[in-house]
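Quick one: the structure is below, questions incoming.
Only one protein chain is missing; all other protein chains are in place.
Now for chain A:
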Amino acid sequence: MATRNRTILFRKYRDALKSVRIPAGGGSLPSPSSSSSGGGPVIELSTTSLLHPNRAYTPLSTEDPGTSSRGAVTVGLPPAWVDVSEEIAANVQRVRAKMAELAKAHAKALMPSFGDGKEDQRRIESLTQEITDLLRKSEKKLQRLSQGGPSEDSNVRKNVQRSLATDLQSLSVELRKKQSTYLKRLQQQKEGPDGVDLEMNLNGSHSRQFEDDFDDLGFNEHQMARLKKSEAFTAEREREIQQVVESVNELAQIMKDLSVLVIDQGTIVDRIDYNIQNVAASVEEGLKQLQKAERTQKQGGMVMCATVLVIMCFIMLVLLILKTILHI
(Lines give C-alpha, C1' and ligand atoms only; values in the text may rest on other atoms or scores of the structure.)
Protein backbone atom coordinates (compact mmCIF):
# COMPACT_ATOMS: atom_id res chain seq x y z
CA MET A 1 0.00 0.00 0.00
CA ALA A 2 1.95 2.99 -1.24
CA THR A 3 1.67 6.48 0.18
CA ARG A 4 3.68 9.62 -0.29
CA ASN A 5 4.41 12.17 2.36
CA ARG A 6 4.50 15.74 1.08
CA THR A 7 4.75 17.39 4.48
CA ILE A 8 8.44 18.18 4.28
CA LEU A 9 8.17 19.72 0.87
CA PHE A 10 5.07 21.59 2.01
CA ARG A 11 6.89 23.02 5.02
CA LYS A 12 9.77 24.07 2.83
CA TYR A 13 7.43 25.93 0.51
CA ARG A 14 5.57 27.43 3.41
CA ASP A 15 8.70 28.78 5.05
CA ALA A 16 9.97 30.09 1.76
CA LEU A 17 6.71 31.85 1.05
CA LYS A 18 6.51 33.16 4.58
CA SER A 19 9.86 34.88 4.27
CA VAL A 20 8.67 36.40 1.03
CA ARG A 21 5.48 37.61 2.61
CA ILE A 22 6.71 39.22 5.85
CA PRO A 23 9.00 41.96 4.53
CA ALA A 24 6.08 43.16 2.38
CA GLY A 25 3.78 43.38 5.36
CA GLY A 26 6.09 45.43 7.58
CA GLY A 27 8.98 43.80 9.39
CA SER A 28 8.56 45.55 12.71
CA LEU A 29 7.35 42.72 14.85
CA PRO A 30 9.93 41.84 17.40
CA SER A 31 7.24 41.00 19.95
CA PRO A 32 7.10 37.49 21.31
CA SER A 33 4.32 35.62 19.63
CA SER A 34 2.94 34.38 22.89
CA SER A 35 1.30 37.72 23.47
CA SER A 36 -1.76 37.02 21.45
CA SER A 37 -4.05 38.79 23.88
CA GLY A 38 -5.96 41.90 23.05
CA GLY A 39 -3.59 44.52 24.36
CA GLY A 40 -0.48 43.58 22.47
CA PRO A 41 -1.58 43.73 18.86
CA VAL A 42 -3.25 47.10 19.29
CA ILE A 43 -0.03 48.68 20.43
CA GLU A 44 1.86 47.07 17.63
CA LEU A 45 -0.58 48.28 15.07
CA SER A 46 -0.06 51.83 16.09
CA THR A 47 3.70 51.47 15.89
CA THR A 48 3.43 50.07 12.41
CA SER A 49 1.28 52.95 11.34
CA LEU A 50 3.81 55.39 12.75
CA LEU A 51 6.64 53.64 11.05
CA HIS A 52 4.88 53.56 7.73
CA PRO A 53 3.23 56.93 7.32
CA ASN A 54 2.72 56.23 3.66
CA ARG A 55 0.20 53.58 4.50
CA ALA A 56 -3.06 55.40 4.48
CA TYR A 57 -5.16 52.58 5.79
CA THR A 58 -4.25 50.24 8.58
CA PRO A 59 -6.81 47.56 9.17
CA LEU A 60 -7.84 47.47 12.77
CA SER A 61 -8.14 43.77 13.41
CA THR A 62 -6.95 42.17 16.57
CA GLU A 63 -5.48 39.12 14.99
CA ASP A 64 -3.35 40.44 12.21
CA PRO A 65 0.37 40.66 13.01
CA GLY A 66 0.93 38.07 15.63
CA THR A 67 -0.58 35.22 13.70
CA SER A 68 1.96 34.88 10.98
CA SER A 69 4.83 34.14 13.30
CA ARG A 70 3.50 31.14 15.19
CA GLY A 71 0.31 29.15 15.22
CA ALA A 72 -1.74 31.64 17.17
CA VAL A 73 -5.00 29.85 16.70
CA THR A 74 -4.64 28.11 20.01
CA VAL A 75 -6.77 25.12 20.66
CA GLY A 76 -9.63 26.79 22.46
CA LEU A 77 -11.53 25.41 25.38
CA PRO A 78 -13.88 22.68 24.35
CA PRO A 79 -17.55 23.15 25.20
CA ALA A 80 -18.93 21.86 28.49
CA TRP A 81 -20.52 18.70 27.14
CA VAL A 82 -17.09 17.34 26.24
CA ASP A 83 -16.40 17.07 29.96
CA VAL A 84 -19.55 15.02 30.41
CA SER A 85 -18.56 12.71 27.58
CA GLU A 86 -15.12 12.31 29.08
CA GLU A 87 -16.66 11.38 32.43
CA ILE A 88 -18.76 8.75 30.74
CA ALA A 89 -15.71 7.40 28.92
CA ALA A 90 -13.86 7.21 32.26
CA ASN A 91 -16.82 5.32 33.74
CA VAL A 92 -16.68 2.88 30.84
CA GLN A 93 -13.04 2.20 31.64
CA ARG A 94 -13.84 1.67 35.30
CA VAL A 95 -16.65 -0.73 34.41
CA ARG A 96 -14.26 -2.73 32.26
CA ALA A 97 -11.80 -3.06 35.11
CA LYS A 98 -14.53 -4.11 37.52
CA MET A 99 -15.85 -6.70 35.09
CA ALA A 100 -12.45 -8.33 35.04
CA GLU A 101 -12.55 -8.45 38.85
CA LEU A 102 -16.06 -9.86 38.74
CA ALA A 103 -15.01 -12.61 36.39
CA LYS A 104 -12.27 -13.58 38.84
CA ALA A 105 -14.71 -13.52 41.76
CA HIS A 106 -17.16 -15.70 39.86
CA ALA A 107 -14.48 -18.24 39.12
CA LYS A 108 -13.39 -18.28 42.76
CA ALA A 109 -16.94 -18.72 44.04
CA LEU A 110 -17.59 -21.62 41.72
CA MET A 111 -14.55 -23.51 42.88
CA PRO A 112 -15.37 -26.10 45.53
CA SER A 113 -14.26 -24.77 48.91
CA PHE A 114 -14.50 -25.78 52.49
CA GLY A 115 -15.71 -22.45 53.75
CA ASP A 116 -19.23 -21.16 53.62
CA GLY A 117 -18.62 -19.09 50.52
CA LYS A 118 -20.64 -16.26 51.99
CA GLU A 119 -17.82 -13.79 51.61
CA ASP A 120 -17.43 -14.60 47.99
CA GLN A 121 -21.15 -14.16 47.51
CA ARG A 122 -21.10 -10.79 49.18
CA ARG A 123 -18.16 -9.67 47.09
CA ILE A 124 -19.90 -10.76 43.91
CA GLU A 125 -23.06 -8.98 44.95
CA SER A 126 -21.25 -5.77 45.75
CA LEU A 127 -19.27 -5.82 42.50
CA THR A 128 -22.38 -6.47 40.45
CA GLN A 129 -24.17 -3.70 42.25
CA GLU A 130 -21.34 -1.26 41.60
CA ILE A 131 -21.19 -2.12 37.95
CA THR A 132 -24.92 -1.77 37.49
CA ASP A 133 -24.82 1.57 39.30
CA LEU A 134 -22.03 2.87 37.12
CA LEU A 135 -23.88 1.79 33.99
CA ARG A 136 -27.06 3.44 35.13
CA LYS A 137 -25.31 6.69 36.05
CA SER A 138 -23.50 6.75 32.72
CA GLU A 139 -26.75 6.17 30.90
CA LYS A 140 -28.43 9.07 32.71
CA LYS A 141 -25.53 11.36 31.86
CA LEU A 142 -25.77 10.16 28.29
CA GLN A 143 -29.40 11.26 28.08
CA ARG A 144 -28.46 14.69 29.34
CA LEU A 145 -25.90 15.01 26.59
CA SER A 146 -28.47 15.40 23.88
CA GLN A 147 -30.30 18.37 25.31
CA GLY A 148 -29.81 21.99 24.44
CA GLY A 149 -27.09 23.77 22.57
CA PRO A 150 -26.52 25.23 19.12
CA SER A 151 -27.28 23.24 16.02
CA GLU A 152 -23.77 23.07 14.61
CA ASP A 153 -22.49 21.21 17.60
CA SER A 154 -25.50 18.95 17.91
CA ASN A 155 -24.32 16.53 15.21
CA VAL A 156 -21.02 16.07 16.93
CA ARG A 157 -22.83 15.55 20.19
CA LYS A 158 -25.22 13.05 18.64
CA ASN A 159 -22.33 11.04 17.25
CA VAL A 160 -20.47 11.09 20.55
CA GLN A 161 -23.64 9.89 22.20
CA ARG A 162 -23.99 7.06 19.70
CA SER A 163 -20.47 5.83 20.19
CA LEU A 164 -20.73 5.88 23.98
CA ALA A 165 -24.14 4.18 23.78
CA THR A 166 -22.60 1.37 21.73
CA ASP A 167 -19.89 0.90 24.34
CA LEU A 168 -22.37 0.90 27.22
CA GLN A 169 -24.65 -1.54 25.47
CA SER A 170 -21.89 -4.01 24.73
CA LEU A 171 -20.79 -3.83 28.37
CA SER A 172 -24.33 -4.50 29.60
CA VAL A 173 -24.63 -7.47 27.30
CA GLU A 174 -21.32 -8.81 28.54
CA LEU A 175 -22.35 -8.40 32.15
CA ARG A 176 -25.60 -10.20 31.62
CA LYS A 177 -23.91 -13.06 29.81
CA LYS A 178 -21.44 -13.42 32.65
CA GLN A 179 -24.21 -13.39 35.19
CA SER A 180 -26.33 -15.93 33.40
CA THR A 181 -23.42 -18.37 32.98
CA TYR A 182 -22.54 -17.92 36.64
CA LEU A 183 -26.11 -18.52 37.62
CA LYS A 184 -26.39 -21.60 35.50
CA ARG A 185 -23.23 -23.07 36.92
CA LEU A 186 -24.34 -22.18 40.42
CA GLN A 187 -27.59 -24.04 39.89
CA GLN A 188 -25.75 -27.04 38.57
CA GLN A 189 -23.49 -27.09 41.58
CA LYS A 190 -26.23 -26.69 44.11
CA GLU A 191 -28.28 -29.31 42.41
CA GLY A 192 -25.40 -31.70 42.81
CA PRO A 193 -25.78 -32.14 46.55
CA ASP A 194 -29.51 -31.62 46.29
CA GLY A 195 -29.77 -34.24 43.63
CA VAL A 196 -28.08 -36.71 45.89
CA ASP A 197 -30.31 -35.54 48.65
CA LEU A 198 -33.32 -35.99 46.49
CA GLU A 199 -32.27 -39.47 45.65
CA MET A 200 -31.78 -40.32 49.24
CA ASN A 201 -35.11 -38.78 49.99
CA LEU A 202 -36.71 -40.95 47.41
CA ASN A 203 -35.01 -43.96 48.81
CA GLY A 204 -35.94 -42.80 52.21
CA SER A 205 -39.58 -42.47 51.29
CA HIS A 206 -39.41 -45.78 49.51
CA SER A 207 -37.99 -47.53 52.48
CA ARG A 208 -40.35 -45.52 54.63
CA GLN A 209 -43.28 -47.15 52.98
CA PHE A 210 -41.87 -50.49 53.86
CA GLU A 211 -40.86 -49.63 57.36
CA ASP A 212 -43.58 -47.17 58.00
CA ASP A 213 -45.39 -49.23 60.42
CA PHE A 214 -42.24 -50.04 62.39
CA ASP A 215 -40.01 -47.03 62.88
CA ASP A 216 -42.23 -44.05 62.40
CA LEU A 217 -40.73 -41.67 64.88
CA GLY A 218 -37.11 -42.36 63.97
CA PHE A 219 -37.58 -41.78 60.29
CA ASN A 220 -39.73 -38.79 60.80
CA GLU A 221 -37.01 -37.05 62.74
CA HIS A 222 -34.36 -37.94 60.23
CA GLN A 223 -36.59 -36.81 57.48
CA MET A 224 -37.45 -33.56 59.23
CA ALA A 225 -33.78 -32.72 59.58
CA ARG A 226 -33.16 -33.41 55.96
CA LEU A 227 -36.23 -31.46 54.97
CA LYS A 228 -35.05 -28.48 56.97
CA LYS A 229 -31.63 -28.59 55.35
CA SER A 230 -33.03 -28.76 51.87
CA GLU A 231 -35.42 -25.95 52.71
CA ALA A 232 -32.52 -23.80 53.80
CA PHE A 233 -30.68 -24.59 50.59
CA THR A 234 -33.70 -23.80 48.48
CA ALA A 235 -34.34 -20.55 50.31
CA GLU A 236 -30.79 -19.43 49.85
CA ARG A 237 -30.69 -20.38 46.22
CA GLU A 238 -33.92 -18.60 45.62
CA ARG A 239 -32.55 -15.47 47.21
CA GLU A 240 -29.48 -15.55 45.01
CA ILE A 241 -31.52 -16.12 41.91
CA GLN A 242 -33.81 -13.30 42.92
CA GLN A 243 -30.92 -10.88 43.18
CA VAL A 244 -29.50 -11.86 39.86
CA VAL A 245 -32.93 -11.54 38.29
CA GLU A 246 -33.26 -8.04 39.69
CA SER A 247 -30.02 -6.93 38.20
CA VAL A 248 -30.96 -8.62 34.95
CA ASN A 249 -34.14 -6.57 34.85
CA GLU A 250 -32.29 -3.36 35.56
CA LEU A 251 -29.87 -4.08 32.79
CA ALA A 252 -32.68 -4.93 30.44
CA GLN A 253 -34.15 -1.52 31.10
CA ILE A 254 -30.85 0.16 30.38
CA MET A 255 -30.44 -1.81 27.20
CA LYS A 256 -33.86 -0.86 25.99
CA ASP A 257 -33.06 2.82 26.46
CA LEU A 258 -29.72 2.46 24.79
CA SER A 259 -30.89 0.47 21.82
CA VAL A 260 -32.63 3.55 20.43
CA LEU A 261 -29.31 5.32 20.28
CA VAL A 262 -27.19 2.52 18.89
CA ILE A 263 -26.74 2.16 15.13
CA ASP A 264 -27.70 -1.12 13.49
CA GLN A 265 -24.74 -2.29 11.50
CA GLY A 266 -25.24 -2.98 7.84
CA THR A 267 -28.28 -0.76 7.45
CA ILE A 268 -28.57 2.50 5.59
CA VAL A 269 -28.16 4.44 8.84
CA ASP A 270 -24.65 3.06 9.12
CA ARG A 271 -23.57 4.58 5.82
CA ILE A 272 -21.37 7.64 5.92
CA ASP A 273 -22.89 9.16 2.77
CA TYR A 274 -26.38 8.82 4.23
CA ASN A 275 -25.36 10.63 7.41
CA ILE A 276 -23.45 13.35 5.64
CA GLN A 277 -26.39 14.13 3.40
CA ASN A 278 -28.75 14.14 6.31
CA VAL A 279 -26.62 16.74 8.03
CA ALA A 280 -26.76 18.98 5.00
CA ALA A 281 -30.42 18.21 4.46
CA SER A 282 -31.42 18.88 8.04
CA VAL A 283 -29.63 22.20 8.13
CA GLU A 284 -31.34 23.20 4.90
CA GLU A 285 -34.65 21.89 6.14
CA GLY A 286 -34.25 23.89 9.31
CA LEU A 287 -33.60 27.01 7.30
CA LYS A 288 -36.65 26.37 5.13
CA GLN A 289 -38.85 25.76 8.14
CA LEU A 290 -37.67 28.99 9.74
CA GLN A 291 -38.40 30.93 6.59
CA LYS A 292 -41.81 29.35 6.26
CA ALA A 293 -42.60 30.13 9.86
CA GLU A 294 -41.55 33.71 9.36
CA ARG A 295 -43.75 34.02 6.32
CA THR A 296 -46.80 32.53 7.94
CA GLN A 297 -46.33 34.73 10.91
CA LYS A 298 -46.18 37.81 8.78
CA GLN A 299 -49.13 36.79 6.70
CA GLY A 300 -50.80 35.84 9.93
CA GLY A 301 -54.47 35.55 9.53
CA MET A 302 -54.43 36.19 13.21
CA VAL A 303 -52.69 39.48 12.79
CA MET A 304 -55.18 40.60 10.21
CA CYS A 305 -58.15 39.58 12.34
CA ALA A 306 -56.73 41.40 15.30
CA THR A 307 -56.19 44.58 13.27
CA VAL A 308 -59.69 44.41 11.82
CA LEU A 309 -61.20 44.00 15.25
CA VAL A 310 -59.25 46.92 16.67
CA ILE A 311 -60.40 49.14 13.81
CA MET A 312 -63.96 48.04 14.36
CA CYS A 313 -63.62 48.91 18.03
CA PHE A 314 -62.42 52.37 17.19
CA ILE A 315 -65.26 52.87 14.72
CA MET A 316 -67.80 51.77 17.28
CA LEU A 317 -66.28 54.09 19.85
CA VAL A 318 -66.48 57.01 17.47
CA LEU A 319 -70.09 56.16 16.61
CA LEU A 320 -70.92 55.98 20.28
CA ILE A 321 -69.38 59.38 20.95
CA LEU A 322 -71.20 60.86 17.97
CA LYS A 323 -74.47 59.39 19.20
CA THR A 324 -74.05 60.89 22.63
CA ILE A 325 -73.04 64.24 21.17
CA LEU A 326 -76.02 64.30 18.79
CA HIS A 327 -78.39 63.43 21.58
CA ILE A 328 -77.07 66.21 23.75
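As a working rule, a residue touches a chain if its C-beta (ideal position, glycine included) is under 8 Å from a C-beta of that chain, and two chains touch if they have at least 3 such contacts; residues count from 1.
The working rule: contacts and distances are computed from a predicted model.
Peer 1: The complex lacks one chain in this depiction; which UniProt name from "Vacuolar protein sorting-associated protein 45 homolog isoform X1", "Signal peptidase subunit 3", "AP complex subunit sigma" or "Histidine-containing phosphotransfer protein" does that chain carry?
Peer 2: "Vacuolar protein sorting-associated protein 45 homolog isoform X1"
Peer 1: Spell out the interface residues on chain A facing the chain that's missing from view.
Peer 2: 1-7, 9-11, 13-14, 16-18, 21, 67-68, 70-79, 82, 150, 152-153, 155-156, 159-160, 162-163, 166, 173, 176-177, 180, 245, 248, 252, 255, 259, 263-276, 279-280, 283-284
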